[in-house]
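In this view, the complex is presented without one of its protein chains, the others remaining in place.
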Amino acid sequence: MCGVFGAYSASGAPVLEDVYLGLSALQHRGQLSAGVAWTQGGSVHIKKGLGLVHEALQQNELAEIEAHAAIGHVRYATAGGTERENSQPLGANYAQGPVAIAHNGNLTNATALSSYLANRGAIFQTTCDTETIIQLMAHQPSTVQLEALENALTKITGAYSIAVLFEDCLIAARDPWGFRPLALGRRGDDYFVASESCAFEIIGAEFLRDVEAGEILVIDRRGVISRRLPITAQRLRHCSFEYVYFARPDSVIDGRSVYAARKNLGACLARGGKCPQNSIVAGMPDSGTLAALGLAQEAGVPFEAGVVRNRYVGRTFIQPTQRVREAGVKIKLNPQPGIFDGKEAVIVDDSIVRGTTAGRTVSTIRGAGAKKVHMRIASPPVRYPCYYGIDTPSSEELIAAQSDIEELRVKIGADTLRYISCEELCESIGLPREELCTACFDGGYLDEEESGGRLEV
Amino acid sequence: MCGVFGAYSASGAPVLEDVYLGLSALQHRGQLSAGVAWTQGGSVHIKKGLGLVHEALQQNELAEIEAHAAIGHVRYATAGGTERENSQPLGANYAQGPVAIAHNGNLTNATALSSYLANRGAIFQTTCDTETIIQLMAHQPSTVQLEALENALTKITGAYSIAVLFEDCLIAARDPWGFRPLALGRRGDDYFVASESCAFEIIGAEFLRDVEAGEILVIDRRGVISRRLPITAQRLRHCSFEYVYFARPDSVIDGRSVYAARKNLGACLARGGKCPQNSIVAGMPDSGTLAALGLAQEAGVPFEAGVVRNRYVGRTFIQPTQRVREAGVKIKLNPQPGIFDGKEAVIVDDSIVRGTTAGRTVSTIRGAGAKKVHMRIASPPVRYPCYYGIDTPSSEELIAAQSDIEELRVKIGADTLRYISCEELCESIGLPREELCTACFDGGYLDEEESGGRLEV
Amino acid sequence: MCGVFGAYSASGAPVLEDVYLGLSALQHRGQLSAGVAWTQGGSVHIKKGLGLVHEALQQNELAEIEAHAAIGHVRYATAGGTERENSQPLGANYAQGPVAIAHNGNLTNATALSSYLANRGAIFQTTCDTETIIQLMAHQPSTVQLEALENALTKITGAYSIAVLFEDCLIAARDPWGFRPLALGRRGDDYFVASESCAFEIIGAEFLRDVEAGEILVIDRRGVISRRLPITAQRLRHCSFEYVYFARPDSVIDGRSVYAARKNLGACLARGGKCPQNSIVAGMPDSGTLAALGLAQEAGVPFEAGVVRNRYVGRTFIQPTQRVREAGVKIKLNPQPGIFDGKEAVIVDDSIVRGTTAGRTVSTIRGAGAKKVHMRIASPPVRYPCYYGIDTPSSEELIAAQSDIEELRVKIGADTLRYISCEELCESIGLPREELCTACFDGGYLDEEESGGRLEV
Partner (left out) sequence: MCGVFGAYSASGAPVLEDVYLGLSALQHRGQLSAGVAWTQGGSVHIKKGLGLVHEALQQNELAEIEAHAAIGHVRYATAGGTERENSQPLGANYAQGPVAIAHNGNLTNATALSSYLANRGAIFQTTCDTETIIQLMAHQPSTVQLEALENALTKITGAYSIAVLFEDCLIAARDPWGFRPLALGRRGDDYFVASESCAFEIIGAEFLRDVEAGEILVIDRRGVISRRLPITAQRLRHCSFEYVYFARPDSVIDGRSVYAARKNLGACLARGGKCPQNSIVAGMPDSGTLAALGLAQEAGVPFEAGVVRNRYVGRTFIQPTQRVREAGVKIKLNPQPGIFDGKEAVIVDDSIVRGTTAGRTVSTIRGAGAKKVHMRIASPPVRYPCYYGIDTPSSEELIAAQSDIEELRVKIGADTLRYISCEELCESIGLPREELCTACFDGGYLDEEESGGRLEV
């Protein structure tokens, strides 16, 4: 998962500090690296680094750059490895001019395209599928960059929400299925695009609308022009997992509030079965909190902040030494002392991936005095890998792909375990099932036909 | 406010990684600097640095040090300025041997003691009152370090919870009034002291008991011995603000759960006046959340996560440039979109200090569509500065010292504003008023008599 | 000017520390950046950074890498600008496999080649002419890397001494004119190539021979194979300025000792005109020292270390603030107090470029008490820019291109000024004039015919 941001000021105001702030608001979408790109004197300039936005970039430095158009990117783990050169944005100064791209998503036919290009002399600098888009552009006959980009996009398939920078023009494009979110905002004469609407608040911009699936926005001095890719998808495939886990609760994606979706998922769990008497509801922070609240309110059972997360004890703060491994998950999640004593605990999490966290949580809560521990998961079982930009493990590592629900309950040691169905997921989000991707839950991937014969994976 | 930690392993196991982890769990008590001290080859060694624990110290490096006794410190703002040399622990190798001290609190007669010592040739390296304790020790006739320390402690007055390291011995001491918390823990043969009990969980130790007011624990190869300062306080003065704001909710201080105290404070607010119909309750994250939950549950009104805090947008992440100042408090706290529309909002915070946050919050929530905004504060008005270790502004800057409650309501723009009383505060905590300090609320400071004639301030 | 180094261990021993040491011995050839490349798991790995070798690279880190073939580079100023991405070695993983190149020299037809390549979809990552070689390779039909390299080399003209790394093979090649030096060394089964023979001593290797003009050495598990470029130069053009200024005195280049050449240059100056009575000879450190010694010995006049250079007061040590500019050249060169009093000073420098140093020196020496100051320059006047890899200013800035020798004498304020002729230069080096380049002295550049029609500049 990644986050992209783009800014264009028609009035010529410098925008790199806005990009910095926007990326900070998208930090939850990627903590591995961060970068920005802008054009100056006819060529692309890029600054990027490893770590969080404030570690990778210098706000001060950016604030002093006089560029009125820029893009930015935060990066999660990717197929491309963690090396510095795979950080984004990627940029190039090729024959037709400067170009930089920030990409959220995953191309499913990148391998085929790469060997096609390599045989034509292309030298790849990265192992990142985003570079494929740039190389495709450079190998187009067209000397007009926008045309070259559109031609390139018709050759690729899979998930992409991209922000592209040309010499004096910002482009935003979303794949025909609309896998990953992409939003358009405005502040006076300045336009912004962002992976999520929550990034507009911080820069004082207003959220205008989602970029549509298959839409290409061309933003320059004259304003915003909307174009369409000459590819029509048979159906939409907005990622349902964004609502479950990835997106920030204060975002609105494709017309639906993430906050509302999560509370609905909890309520749905409540409707799925009564909570025992003398029980309390707690969410796994932070991802399970809102579903827990929704469950508690629907069920009329008290909600407690029963699991504490130490904000300062994360991946970057404490290294996994021997002593730390012994201390186990405790370094991140502690039960609130005294809360669970003699109660039945209803613990809500957004999903179970490998199951390690879930198992430890159950035993920790039991150790804190709970008579019983009931796990409630605010999504269907994750049984299939995602090929559309989210870094899920292979099926072998997905615990729900390896066990049925009763086996899984035994493995994690819970007294009861309950999930919701795909239908309930879609209802909670509030979109028809044929507009949502649920492939990681039900295996319904994009097929040969849907991808216009460019399927590969 | 600061946090202290100490570790002694009778079995001779290295303890510096435990100190690192313990300090991480106390990180909320101070983010300005962090440090550790240990003894080796008869002299004190100290590592300290600015910033968070993981910025100031190297976990790796510490893990390799073979010291079985050590102390550590995290530091908030202090009177001593932000310079590096004021970071703690402070250490010295003086005639009687090595000594290091980590101190949470504030001496009220430090100025008088300093000039007394300077006239006897003392050279102060820092402007930190902790150094006074060390200099006093060096100017005692006694050649036994423990005696010198006890003599020194009888000369000082005010708040101190200290961890002291001698060549092969760890001392923990708490002032006769018990202002700041201090807890004792154990893991097998290893003993630990920490500002808060929440620091034991992370290292797999169990919380044994609070260090008592006026108690001195001497921990060495033979175990733990309890001694008493030859000073008896007329009454206890445990800081009530620890329960309101400073301590972590999963700590238990002087026998009372911080979590329970905060929920009680909210319930107390609920009993103080009905919530309007069609209202929702939200807490200011994170300090107001538990009181909000307590209020919502007692009042039977829905609790919502109505205010979002961007975890990655804090002091260290974003610099207060012009552009950022314009964006104002939004960079930290955003209203959840859609939640407040057409509702009356009951917003709960733990306290109001200068009032800036409160004012902005009210207008933000109103801007998010709330019909009315009702502020509820889970403590009495803060009207007096604290001289016992908490960095509060002077009365001129304390908004509640400058206005009565109705004026304050008008200033922050709320429709209603309600506080609780000092009695309600003590009841919510669960300790008698004469065992709690409430001086910043009611001005009842330690007087000449209580401080045995050593008052100065 | 730059330095290149390559290492191949047939026995499979790790060589990156050797490359580090070799680059250190070539540090005088470039202080702007340093880098190394090696192959591992079928792809190229590169580490590079700005500054001196020990600033840009971590000896420790390199020592731990298990690569038995590697190349390295130190970089002076270049046309490509100082940006990080122009540092070398350059590497790429293209269709036929991994490749990395370290280049000393300057291509004279790079611009023409770049646009040819860009029109075929090539995306340039740097503004460095070395990348042209890699892009040319990628656009060759041949799937054998060595062939692709040889094809590429036949398309370029100008100066290049290169070390190239393929997956398991080290290549060293020198242009058909032999502009820049390149030497081959051996230690047991391990082979090394280096810009100068002085780099072998430090790693305990022995200097075998110069790589010849137009020669390609292929070094792999089976040993060293010598191949020839299918281009025959009409004449050789070994850079004479290497002997005058750039190379280290303990190097031997194309069969001639740099040390001997410099002493001969001084002797030649002595034969050009008697030194006045009561005179002393001093060299401008360090570049003029050996010629001064040669002059003094030939003339029978005492040599003195009359000008002191503060080793710790260089470009990297002291910043050119206002105060420092006032102090002028003094921060680097001071006259030895007492030495010049009442004497005539014969000051020897290797060359005059812009003339600033020369002018300041004369007045400084006069200020130190010299009755007269005689400047002697151990090379002909520099009147033309170099297009073959040495960063000389344009003719406008070359003081000897703007004035005749008498005018120049007046400008720098010397009592007398003497140069040597191009013939004397070649004699002093000990090579025939038609094997040496003297273009920066006499303007005799490579012409259309000599460069096989690929001339551009």
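In this document, chain identifiers A, B and C correspond to the written order of the chains, with residue numbering beginning at 1 in each.
Operating definition for what follows: a residue touches a chain if its C-beta (ideal position, glycine included) is under 8 Å from a C-beta of that chain, and two chains touch if they have at least 3 such contacts.
All figures in this text were calculated on a predicted structure; none of them were measured in a lab.
J.: Checking the contacts here: which visible chains does the omitted one touch?
T.: Looking at the complete complex, the unshown chain comes into contact with B, C.
J.: Of the listed residues C:P249, C:P276, C:G413 or C:G430, which contacts the missing chain in the full complex?
T.: Missing-chain contact among the listed residues: C:P249.
J.: Touch as defined at the start, partner being the missing chain; which of B:A13, B:L32, B:A112 or B:A138 qualifies?
T.: Among B:A13, B:L32, B:A112 or B:A138, only B:A138 touches the chain that is not shown.
J.: By the contact definition given up top, give the residues of chain C that touch the hidden chain.
T.: Where chain C meets the chain not shown: residues 17-18, 21, 24-25, 27-28, 52-54, 59-60, 63, 198, 201-204, 248-250, 252, 257, 259-260, 289-290, 293, 297, 302-305, 308, 310-313, 316-319, 321, 323-324, 326-327, 330-331, 334-339.
J.: Name every residue on chain B in touch with the hidden partner chain.
T.: Interface with the chain not displayed, on the chain B side: 92-95, 115, 118-125, 134-135, 138-139.
In this text, only the chains that are shown with their structure count from here on.
J.: Pick one for the touching-chains graph, please: line, ring, star, complete, other.
T.: Contact map by chain: line.
J.: Fitting on CA atoms only, what is the rotation between the copies chain B and chain C? Please report it in degrees, nearest 5.
T.: The superposition gives an angle of 180 degrees.
J.: Using only Cα atoms to place each chain's centre, name the chain farthest from chain C.
T.: B
J.: Is the contact between copies chain A and chain C built from the same residues on both sides or from different ones, judged by whether over half of the numbers are shared?
T.: Shared-number fraction above one half, so same.
J.: Distance between chain A and chain B based on Cα centroids, please, to the nearest Å.
T.: Between these chains, centre-to-centre, one finds 37 Å.
J.: Could you give the separation in Å between the centres of chain B and chain C, each centre being the mean of its C-alpha atoms?
T.: 63
J.: When the centre of a chain is set as the mean of its C-alpha atoms, what distance in Å lies between chain A and chain C?
T.: 51
J.: Could you say which residues in chain B touch two or more other chains, in rising order?
T.: Counting only residues that touch two or more other chains, chain B contributes none.
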